[in-house]
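Working notes, structure below.
Only one protein chain is missing from this complex, and each of the others stays in its spot.
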Amino acid sequence: MDVIITISLLAILVLYLGLFKAAKALLPVTLVGLLVALGLTFNHWDLANNTKSIFSGMLLFNNFSVAFSALAIISTFLILMLSKDYFERISANVAEYYTIILFALTGIIIIASYHNLSMLFIGIEIMSVSLYILTGIKKRDYASNEAALKYFLMGAFSTGFLLFGITLLYGASGSFDLTEIRNYVASSEEISPIFYAGILLSIIGLCFKAGAAPFHFWTPDVYEGAPTLITAFMSTVVKTAVFAAFLRLFYISLSSVTLQEFWVPVLVVLASLSLLIGNITAVYQQHFKRMLAYSSISHVGYLLFALIALSSASDSAVFLYAAAYTIASIIAFAALMVVQKQVGNDSFDNFNGLGRKNPLLALTLTISMLSLAGIPLTAGFIGKFMMFTGALSTYHTALTVFAVLNAIVGVFYYLRVVVAMYFKDAERNELAVPVYFKIVLVVSTLATIIIGVYPGFIADLI
Amino acid sequence: MESITNSIQGVPLNHYILFCAILFSIGVMGVLIRRNAIVIFMSVELMLNAVNLLLTAFSVHHGDASGQVFVFFVMALAAAEVAVGLAIIVMIYRNTSSTDINVLNRLKW
Amino acid sequence: MIDFVWLVPLFPLIGFLIIGLGRNILPKAVAGFIGSLTVLLSFAVSIAIFVQLESSAVKTHIVPLFDWIRAGNLLVPFSFQVDPLSALMLLIVTGIGFLIHVYSTGYMHHDAGFSKFFSYLNLFIFFMLLLVLGSNYIVMFIGWEGVGLCSYLLIGFWYTNSAYASAAKKAFIMNRIGDLGFLIGVFLIFATFGSLEFAQVFPQAANLAPNNPFLILITILLFIGATGKSAQIPLFTWLPDAMAGPTPVSALIHAATMVTAGIYMIARSNILFTLAPLTLEIVAIIGIATALLAATIAVTQTDIKKVLAYSTVSQLGYMFLALGVGAYTGAMFHVLTHAFFKALLFLGAGSVIHAMSNEQDMRAMGGLKKKLPITFITMLIGTIAISGIPPFSGFFSKDEILAHTYQHSKTLWVLGVIGAMFTAFYMFRMLFLTFYNKFRGTHEQEHHLHESPKSMTIPLIVLAALSVVGGFIGIPHILGGHHWLSQFLAPVFYQSSVRTGALTLDHQTEFLLMGVSVAGAVIAALIAFVKYSKNNHVPLADNVDRGTLARLSYHKYYIDEIYDFAISKPLNFLSGFFYRVVDKAAIDGVVQGLGRATTEASKGLRLLQSGNIGFYIFMMVAGIVALLLYGFYNI
């Protein structure tokens, strides 16, 4: 709880710093605040893992929450490192942007630690409303406007479904509490049909927030239109958080065998669709950012595997996959920001010859692409591997084969940018990579490799 | 007064569910059919209100107050959504002088 | 020393890091020195390990490094397995790797990407060592993917040429198709046996009854993986194209080491395959088919490296044939000898190309014997070795394979001998075209002709020596040997050999078989001699119609008459047919077609993303309705 309070207070502090024109202090204060929050998060680390719920059962800050909160805070930290001089180019309201990002982070930590469906709803809404704003912060930019409207309308629409789902779950079980719902499932002889409907509608709502097909339509447009920094935040931290929420709900409340028979086929369909649409559509894209957007849909498909093969290992599988994906994406977006800022366009041709002029940038981006594609000795491989073995251990062989096929398609489009950087020559100037960017790039790349070579230390965290 | 409360509890829960589902669907249809961003947004609010009504009904049915408290949260967050949503729509209107959602399709493929 | 086996891959990794990071700072000499030194150190350690293992009573040592993946009931340690099989591979990889590094310091001396080349080469050695050392399928898979990646980088090393870059891509895609099979096979192994450790999977598998459907499926999938990496039908066409890379790369990766990974993997999993006779049958058939197909294509190639490339494919086919008939030792024996003579031949070809100022067409060569004496002699040795003429190394390994094949199936044996004759023919054809008669190149090229520097010739000489004596480690009993290699590898193949039994041919038959294959090879070599040396026949220019010209020669030479009519013409036809239709049209067509289909699908599917919010919401609602219906249908 102190983490949530710290971050919300930090947000208000940054807001007021902006009021008093302390523009220089904004970023350092935010970063230091995040570090404090990170420290407090680890304070909740409990080896015995028998944490008690807080706020009258509203939240349960167990190791699962610690891990996902820490991941969210660290990735936000890295993304904010990239924000130096970024918001200033958009408008003078820099403090507000930091504040809203921090509010979104608060929402994320709530959904990583909820133990009551009302908290899930509140967390998701805090996060979403903040993101609606952040998507549209480029007020004069047509694309940003359009993205904000699309995101907002569709997001509000899907919130209705999530809410309806939660209501039906409540109506059937008589409580919002996750444990109570589990008790209801365990004790009742025949589960009410509205409970099933509630499960379906909750899946729909959460899948929308995560961007799984066929509820993915907002993803490419919004990711493309939103400012790149915000896209980085959305496609990494937010996605991870939604999956934490997903996993928590399904693992604690809906994991009984009869219920699994009901919702696993549904998720299998969603996962296959996401894989197919995400991967196939990404192949044809000519722009790096939009390619990443489509590929993020496919990663949702892989992440859904952990739910399909729900077991005690699912949480560490999701965590590893999400961590790998997040870190690699941060590198990709950092590189994208450098190219976009200095070339003005992110089509693949603009990466030509980067390997010669910016070796560090090219190398880190290559490793990130390899990780996203799931090549061994990078974090992405471990993530995919755990997903696939999980799916196989529950005998989803066809699905796994399908996913591996898709992973091959993935290699194709991820390597496009690598090929452009190393195998295509172009007259170009060296891009200036600011120090902050270099730090983020190097740290993330190291993390990718370390997780890839020795994932134990992070997989055992939960 | 007492007899009114008693008699309203005589309405079976299914009727509430049905009614709210219909109301919710009307909202969904509104979102589907309308092209004006503001009207779509109003339809979304209708969906949320359908849910609120259902929550209250469940709350009374279970004799558990948390459902009604949840309604408060929904209302507060819906208000926040309204604020942000209208701001976005105003922003769009200033740039395109239109609130027609079909005008906005530059981001695609 | 065995406990320090992690040093072996560590050295090349360090070399890669140093050269890779300092590639703009380090002078060429230093980069080359570090690159060669690290591999030499690995080689030294490998020898020590080998010696220790030889004298040790326990033949299988597992050296755990750390627990790599732990999730639920899955535990994948990052550990190495040292046993005769991996020790042998260690020696091949580091030993030949070292020679090729030394050679490269000479060959690549003028190249701008000298340091980059060495860093990739070291990285390749590192991954290859992981592949052979891994004690479970996952570590093996890492190496497997890693060598594929390095191969991709090195084929496309001169990426400014777009044909080379697309050759790299082709290799990568074909390898990925194979990898898919391998990966799914590995997953199935996990699903079936609950572990991926060799030491846990194989004993469990040994308890299964033969023809278990799971085993058959697993082995077929693994074999698909092997066809990709080891260039077998239908995934072989990337290998000839891979000759776009620098010649040392062709020697190291595409002849001696990486392409034998598939054979290593099957030999490693031998018990699984032994219990799946159906798969073995497929392996043998694919092997012999590839061997013949590639050999017939090699006969008409004019690019010196292409000849060697098809020859490699063909020899790999022999190795698979050996695996298919259960001669695991024979396959590994051939891997070893092939590594010697094929590396030698590639490096020799590289020396020729180097001398010819990057000319690779044999029609422009000829008469190089005088100018390049060392290269000539070493390549002659290599050619004799690969043709299977005693007492050079190729004879022993090929003979062992053919003997086992004969025991398994006479038809396969006949086909095998025919393939061996082809091998002798095209190899000697290459030798005569290159080194005999008059020089056919330009005047300028002739002026430049020179023997290669010492850094290149010394590896040639060493490899030539190995090609001569390499076969002596496996002298069969009938020739009075003990077949040391088979005894050395026996623990690895114990479970399989219990089931398949030993070679039961009597001495007479065995001698007869040897005689037939040697005679065949010598005859083929003689035909080549007559045609290409004595009669100075030069393959025709690309734009001349071969059919009519073959008829012209009918009146000139009596021997050629028969040869042309009976062998050459159908052969030319077959060769052209396989090259044009099977290789280019069918297989490339399918591969490219799949790529194009994906792109087209992508083009169509992205139109769904119309940009219109109304449409998006409609699709969402449609999805929701469908999902609700599906969900309730499921209850």
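By written order: A, B and C. Residues from 1 in each chain.
Following the convention adopted for this analysis, a contact is a pair of C-beta atoms (placed from the backbone, for glycine too) under 8 Å apart; a residue touches a chain by one contact, two chains touch by 3 or more.
Assume contacts and distances are computed from a predicted model.
A single chain of the complex does not appear, and UniProt lists its protein name as "NADH-quinone oxidoreductase subunit A", one of "NADH-quinone oxidoreductase subunit A", "Multicomponent Na+:H+ antiporter subunit D", "Branched-chain amino acid ABC transporter permease" or "Urea transport system ATP-binding protein". Partners of the chain left out, restricted to shown chains and counted across the full complex, are A, B. Remark: the omitted chain is touched by one listed residue; of A:15, A:405 or A:443 this is A:15. Among B:21, B:39 or B:87, only B:87 touches the chain that is left out of the view. Although one chain is hidden here, its contacts on chain A can still be listed: residues 12, 15-16, 19.
Contact residues of chain B toward the unshown chain are 4, 6-13, 15, 65, 69, 72, 75-76, 79-80, 82-83, 86-87, 90.
One rule holds for everything that comes next: only the chains that are shown with their structure count from here on.
Averaged C-alpha coordinates give centres for chain A and chain C that are 43 Å from one another.
Distance between chain centres (mean CA atoms), chain A to chain B: 27 Å.
In chain B, the positions touching at least two other chains are 28, 31, 101, 104-108. Along chain A, residues 149-150, 153, 157, 220-221 each make contact with two or more other chains.
On chain B, the positions that touch chain A within their shared complex are 13, 17, 24, 27-28, 31, 37, 40-41, 44, 47-48, 50-51, 54-55, 57-58, 61-62, 64, 66-67, 69-70, 73-74, 77, 80-81, 84-85, 87-89, 91-92, 95-96, 101, 104-108. Looking at the complex, you find that chain C touches chain B at residues 606-607, 609-614, 617-618, 621. In the complex of the two chains, the chain B residues touching chain C come out as 28, 31-32, 35, 101-102, 104-109.
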